[in-house]
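Here the complex is missing one protein chain, while the rest keep their positions.
Chains: A and B, in written order; residue numbering restarts at 1 for each.
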Amino acid sequence: MGKYLLRRILQMIPVVLGTTLLIYALVFALPGDPVAAMFGDKPVNQAVAAQIRSEYNLDKPFIVQYVLFLKNALTLNFGNTFAGQPVISVIGRAFPVTIKLALMAFVFEGIFGVIFGIIGGLTKGKWSDNIILVLSLLLISVPTFVTGFILQYLFGVKWKLLPATAGANPGFIDLLMPAIVLGSVSMASIIRLTRTEITSNISEDYVRTARAKGMSNRSVIMRHVLRNSLIPVVTYLGADIGGLMGGAMITERIFNIQGVGNTLYQAILRGEGTLVVSIVTILVLIFVITSLLVDLLYAVLDPRIRYA
Amino acid sequence: MSETAMNESSEQNESQARVYFPDPLPGQERFVAPIDETPLREVDSVDEDVPPTSMWADAWKTLRRNPLFIISAILAIVVILVALFPNLFAKQDPMACNLSNSVEPGRPGHPFGFDLQGCDVYSRVIHGARTSVAIGIMTTILVTVFGGLIGAIAGFFGGWVDAVLSRITDIFFAIPMILGAIVLLQMFRTSTSLWKIILTLTLFGWVNMARITRSAVLEAKNLEFNTASTALGSTPLRNLFRHILPNSLAPVIVMATMSLGTYIVSEATLSFLGIGLPSTVVSWGGDISTAQTLLTTNPSVLFYPSAALAITVLAFIMMGDAVKDALDPKSRTA
C-alpha cells in the first residue's frame, strides 16, 4: 500500500510537466497578440509593446518561455499578471471562494443525486422513478446559463429569498444558489448512474442470498446493494470535483463570483500564459489527488480490488 | 454468453455434463443424479445444431417487447428523420428573417412565432435538428469508442498501462475546454465548423467516459465469471471483449445516452461564450444561446428549441435505459 501510494505520488511529476507543457503550448497557439490588445483600439506604440513583451518573456521562442516558467516556478516565483499583480496572490484570492462553491455543489449533487438515484432504482418503472427521470432530463437539457438566469431572477429579484449575486465576501447563503446551479448538471448524471447500478445490483445473487438469510430489506440495500453500486458513482463524483472548480466559468460569471473559473476565463481571453498555466496546474494536482482518493475508495467499496 | 448461462449449463445439460463427469471410478460417489433418475424435460433440451443465441439477439428479443423502448425508438426515429429531411417538415427557409416580424407571436403558417431577428422559430427548430443531432450523436459515438477503449484498456491491464493512461486522462481533465476550443477553432479555420465543434467536444469529453469505463472494468474484472473463463483457457484479450466489456456496458450506456444531451447543450454554452457555430448554421444550441436575452420578455423563443432538445434527450435516455436493461440479463424484471 505504501509503495503504491509512493508510486502514485511520483506519477504526479510527469503529469504536472505534461500539463504545463500542453497548456503553455495551447496559450502560445491562441490567436491574437496579447500585448497589442493591451492597447485596446489604440494604435500600438511598438517600442513600448516590445518592452512589455520582453518583460513577460513573450518575445522568446515557445520552448524558452516554457523552460523559464518552469525554472521560476521551482522557486515558487510565478511572475506577475499583465495587471502587475503577483500570479500567486491572484490565485490566493480566487481559490478559497471557488473551493467553497465547489464543495457546496459537490455535497449538493452527491447527496441529492444518490438519494434520487436510489429512489428511482428501487421504484423502477413507478411514478416516482418517472418523476425523477423528468427531473434529471430537465437538468440536462437546460443549459446552466438559462437555469442560472431563471433562478437568479426568481429567487434573487422577484421573491428576494436569496442574494441575487454572491457579493464580495460570500458566505453559505450567498453561495447557495450558485452551488445548486453548478451542481445540478452533474446531479442528473449521478441520479442516472446510481439508478442504473441499483437496478442491476438488486438482482444479483448475493442480494437473493442475503434476503434468503432473512436480512431486512433496509440492511440489504444499505449494506450490499448500495456499497456495490457506488463505484461508478464515486468515480464520477471524484472526477467532478476538479471539474466543478475549473468549470464554474458560467456560474461564477452569472453570480459575479471572482473565483477560479472567472479568473481563468478572463486570463484565457487576455492570453495570459503564466496565469492560465498556474491555475490549470493546480487544477491538475487536484484531479490527480482526487483520482488517487477514488482509486483508494474502490478498495474500500470492493474488497476484491487490491493495490500492491 | 454470460456467466449464469454457463453455470447452469454444466449442471443441467447432461450431454455436456457427461464430458466433465464420466462414470464414477470405484470408491467415488456420484454427486449428480444419474440421467435415468431425472429425465430431461422438454424445455431443457438443447438443439446442438443451432448456434448459441448471442447477447445482442437476446437483447433484441427483449427490446421488441418493451413498450418503453418502442416509444423512445419511435421518438428517436422521428428526430433523426427530421434531422435528415428537414424540408419535409418545414417549408419556410430558416435563414429568411425579416426584422419587421421580430418577436411576433405565432400565427397561421408560423405556429411558434418569430425570434428577435424575425426568423420563423418553427422552421429553425426543424432545421436546427440536423446540426444538433449530428453534434450529439457523432460526439457520443466518438467519445464512447475512444474513451471507452482507453478506459477499458487501463482498467483491464492495470499496472503501468493503467498508470500512463489514467494520468493522461488527468491531464485532459484539467484543460479548460474554452481554451482548447479557441485554439482548435483557429487551427481548423478552413474546415466545416460543425466538425470543429464535434472534435472539440470529443477532445474534452472522452476523459469522463474513460474513467467510467475503467471503473466498470475494474469491477467486472474481479467477478467470478472472469476467473471461470480464464480457468477454461480463455485468453485475457478474449476475456476483455467477450465477457468483461459486455458486463461493463451498463454504466457506459447510461453515461453515453446522458452525454448525448450534454453535448448538444455544450454547443449552446460554447455559443454563449462566443465560440460556437456562426450565424450561418442553424442549431438548437445557437438559438437557445441567442434567445437567452429574451428570457424575461419573450420566453417562448427560448422554449421551443429547448423543448426540442429535451425531447431528443428524453428519447435517447429512455432508449439507453431499455438497451441497457436488455443487455443485462440480471436486471430483466420478467
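Here is the rule we go by: contacts are C-beta pairs under 8 Å (C-beta built on N, C-alpha and C of every residue); 3 or more make two chains touch, one makes a residue touch a chain.
The rule is short, and it goes like this: contacts and distances are computed from a predicted model.
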"Serine/threonine protein phosphatase PrpC", "Cytochrome c oxidase subunit 2", "ABC transporter substrate-binding protein" or "RNA polymerase sigma factor" - which is the UniProt name of the missing chain: "ABC transporter substrate-binding protein"
Candidates A:V64, A:V157, A:M222 or A:L293 - the one touching the absent chain: A:V157
Selected residue (touches chain absent from view) among A:R8, A:K100, A:H224 or A:R270: A:R270
Absent-chain interface as seen on subunit A, which is shown: 30-34, 36-45, 47-48, 50-52, 55, 82-85, 89-90, 93-94, 149, 152-153, 156-157, 160, 163-165, 167-169, 253-256, 258, 262-263, 266, 269-271
Residues of subunit B in contact with the chain not shown: 97-100, 102-103, 116-118, 181-182, 185-186, 273-275, 278-280, 290, 292-297
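As a convention for this text, only the chains that are shown with their structure count from here on.
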Centre distance in Å when subunit A and subunit B are each reduced to the mean of their C-alpha atoms: 23
Residues of subunit B that touch subunit A when the two form their complex: 163, 166-171, 173-180, 182-183, 186-187, 207-208, 211-212, 214-216, 218-219, 222, 250-251, 254-255, 258, 261-262, 264-265, 268-269, 272-273, 285, 288-289, 292, 295-296, 302, 306, 309-310, 313-314, 317-318, 321, 324-325, 328, 330-333
Subunit A to subunit B touching residues, read off their complex: 7, 11, 14-15, 18-19, 22-23, 26-27, 29-31, 124-125, 133, 137-138, 140-146, 149-150, 153, 185, 188-189, 192-193, 196-197, 199-200, 202-204, 231-232, 234-236, 239, 242-243, 246-247, 249-250, 264-265, 268, 276, 280, 283-284, 286-288, 291, 294, 298, 302, 304-305
